[in-house]
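Removed from the display is one protein chain of the complex; every other protein chain stays in position.
All chains are identified by letter, namely A and B, in their written order; residue positions are counted from 1 within each chain.
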Amino acid sequence: MSKEVELDCLGEACPVPLIKAEKALEGMDVGDVLICQIDHSCAMKNVPEWAREQGHNVEVEEVDDGEWEVIIEKVK
Amino acid sequence: MGDEQQTAQSEGGIKRSSRTRTRKKKKNQIPLGIIALLFVVAVGIILAMTVGGNVALFWMLGSSFGFILQRSRFCFTASMRDPYLTGSTSLTKAVLIAFAVTTVGFAAIKYGAFIKGLPIPGQSYVVPISLATAVGSFMFGIGMVIAGGCASGTLMRVGEGFGMQMLSLFFFIVGSLLGAAHFGWWKLNFIVRGPKVFLPDVFGWVGAVVLQLLIIALLWIAADKWAKRKSSSSDH
Partner (left out) sequence: MKIFDKIKTDPYYKVWLKDAWPYVTGAILLSVFQIVSLASAGTPWGVSGTLADWGAWLYQLVGGSVDKWYYFASDAAQAKLAAGPLKDPGTFRNLGLIAGALFAALIASGFKFKKIKTWRQVAAAVLGGLLMGYGARIAFGCNIGALFSGIASMSLSGWVYAVFLFLGAIVGSKLLVKYFM
């Protein structure tokens, strides 16, 4: 059963959400899912962009006004 | 308090156990947005009628820049920081494109004035190059990355509600005042000996534009290659 990891990046300044997501993903297995909670408008764009470039499956869900969940499924 | 564990799928298909933490019901801020727009327009009109057209123009330009910056999540800080920190150069390339487009537009306006014998607009932005330039921009580079935003980025984030950038703005102002207080010292010891170099004076108008666009193109290619190298080297 693949693991689900939640990463709270609320209130973090750019580029901290991306760096945290990178580190978290490194320690995860293929098939695991990382869910980043983000409220930074730059991060809700650059985290998915980076993750897609790395080849992972990414989705972004708007959770509230100015709050998003970036869902990354580790592919490789 | 709604901590239900159920397997769900997010809209695109990644399977996750949707722990429906108490999701606040999303407010619709569009009405507030419309009020904000009316406010911006109203201020512009009032300024034009009271202080003058020039101030109203600056208000319009500023609002436009702020809107564009936020809509595109444009960030000069990231353009300089990400190549090193994350290996990404998408903003670097975008900034280079901005340099190229403005080079063409600015050259056109300046040349048009030049050949008519009129004063060339914007020449006050051609400033002396000295140690102060190097030290100042180096300091700015450090500061903008630490503070999570450059000058335009800080103002943009104040508008987005970031408490951290409101604090940063205050100290930006304080730092500016300190810099202004010391400016005389820098001027006397370094700036006064620094040359102002307007590239068309050195290479001619056509030469300067072509050279600058060429350099921008080469930098764009370098940025493009850098990102490809970085993403392939992190294959595990």
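One rule holds for everything that comes next: a residue touches a chain if its C-beta (ideal position, glycine included) is under 8 Å from a C-beta of that chain, and two chains touch if they have at least 3 such contacts.
Everything numeric here is computed off the predicted structure, so don't read it as measured data.
Asker: For chain B, which residues reach the chain that was dropped from this view?
Answerer: 26-34, 36-37, 39-40, 43, 47, 51, 54-74, 76-77, 80-81, 84-85, 90-91, 93-95, 97-99, 101-103, 105-107, 109-110, 121-129, 132-148, 150-165, 167-184, 186-187, 191, 196-200, 208-209, 212
Asker: Suppose we count only contacts with the excluded chain; which residues of chain A make the list?
Answerer: 10-13, 16, 19, 39-41, 44-45, 64-67
To be clear about the criterion, only the chains that are shown with their structure count from here on.
Asker: What whole-Å value do you get for the distance between chain A and chain B if each is reduced to the mean of its CA atoms?
Answerer: 25
Asker: Residue numbers of chain A touching chain B in their complex, please.
Answerer: Going by the criterion above, the answer is residues 2, 4, 13-15, 18-19, 22, 33, 35, 41-42, 45-46, 49-50, 53-54, 57, 59, 61-66, 71, 73, 76.
Asker: Contact residues on chain B for chain A in the complex?
Answerer: Against chain A, chain B makes touches at 10-17, 23-24, 26-27, 29, 70, 73, 75, 77-78, 81-82, 85-86, 88, 90, 148-149, 160-162, 164, 227, 231, 234-236.
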